[in-house]
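So the structure is just underneath, and the comments pick up after that.
Take a look at chain A:
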Amino acid sequence: MLEVQAVEAAYGPFLALSGVTLTIHPGEIVALLGPNGAGKTTLIRCITGLLRPRAGLVRFEGEPLGDVPAHAIVERGLAVVPEGRRLFGAMTVEENLELGAFVPRARSRRAAGLERVYAIFPVLRGSRRQIASALSGGQQQMVAIGRALMANPRLLVLDEPSLGLAPLLVESIFEVLREINASGVSILLVEQNVQAALTLSRRAYILEAGRMAGEGSAAALLDDARVRRAYLGPLAP
Partner candidate 1 sequence: MNAFLQQLVLGLLIGGLYGLAAAGLSLVFGVLKVLNVAHGQLIMLGGYGAFWLFALWGLDPFASLALVVPGALVLGVILYGALFGWVVRAHEETRVKNSLLIGFGLALALDGAAVRLWTADERSITTGYAGAVFEFGGLAVPLVRLASLALAFALIGGLHLLLRRWRWGRAIRATAEDWEAALMTGIDVRRAYLLAFAIGTALAGAAGTLVSVGYSISPSIGLEWTLKALIVVVLAGLGSMLGTFVGGLVLGLAEALSATVFGGPYREVVGLVIFFVVLVARPQGLFAR
Partner candidate 2 sequence: MTRARQLVLGPATVALLAVLPLVVRRDDVLNFLFLVLLSITLAQSWNIVAGYAGQVNLGHAAFFGLGALTTRTLWSAGTPVLAGMAAGAVVAALFALVIGAAAFRLRGAYFAIGTLALGEILRITVGNVLAEVSTLPATTIAGYRLANRYYLALGLAAVAVLAVAVLGSSRLGLGMQAIREDEDAAEASGVGALKLKLLALVLSTALAGLAGGLFAYYHISYYPAHPFSPHWTFDSLLITFIGGVGTVHGPVLGALFYVFLREYLAIRWVDFHLLIFGALFVAIVLLLPGGLVEAVARLRAFTRRA
């Protein structure tokens, strides 16, 4: 589904990623973990075309994404829920969702897409005429996920969806992700909430200082001292 091969990325002279490799198979939920500044968001920017890797290859469904502009990557079926949600705050919920179906692959199925999103997040149907910036953080996250779903993606990339949300909300959002995955959408999940991420996913990668520091099944990583050290240091029991 998605192959990232030996990707190297830089901001000016500053190397942010080097030799990063990652694979997602169809139907998988994969977690990407790592401390702040490790390069997780940079990797996502490389995958979504916002940043061109200096070396290496990103392949989606077998096709290299090297020269594909960012907006066209969405058309290929790869949608992202960016960190901090990044809604169009002055627009209504429904306008936000409809913009999610801007790409040709989703345009004709806009009505069905809206129904699907409202079915997943019933609360959004009631607030569909509201201005997005007036919503609570949890509802905003729902709109952000909904907007990405509207593009009818085959791979959904989420950057820190739990950020700033109450634990109960995080739980329900993760429940939704499980459902979305069950409907056939592969998921790449970037999370700081290690425990929750590893519980949801089957496999995970650990990024540290721009390099892949570990990879394995979620269950094994949950017990891995290295993971605990990466996050908690001596805090780890």
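Inclusion criterion for the candidates: all candidates are chains of the complex that A comes from, given by their letters.
Assume a contact is a pair of C-beta atoms (placed from the backbone, for glycine too) under 8 Å apart; a residue touches a chain by one contact, two chains touch by 3 or more; residues count from 1.
Note that the structure is a prediction, hence the values are computed from the model and not measured.
Taking the stated C-beta criterion, I'd like to know which one of 1 or 2 contacts chain A in the complex.
The single touching candidate among 1 or 2 is 1.
For the complex, which residues does chain A have touching candidate 1?
Chain A residues touching candidate 1: 48-50, 69-72, 74-75, 79-80, 82, 86-91, 95, 98-100, 102-103, 147-148, 151.
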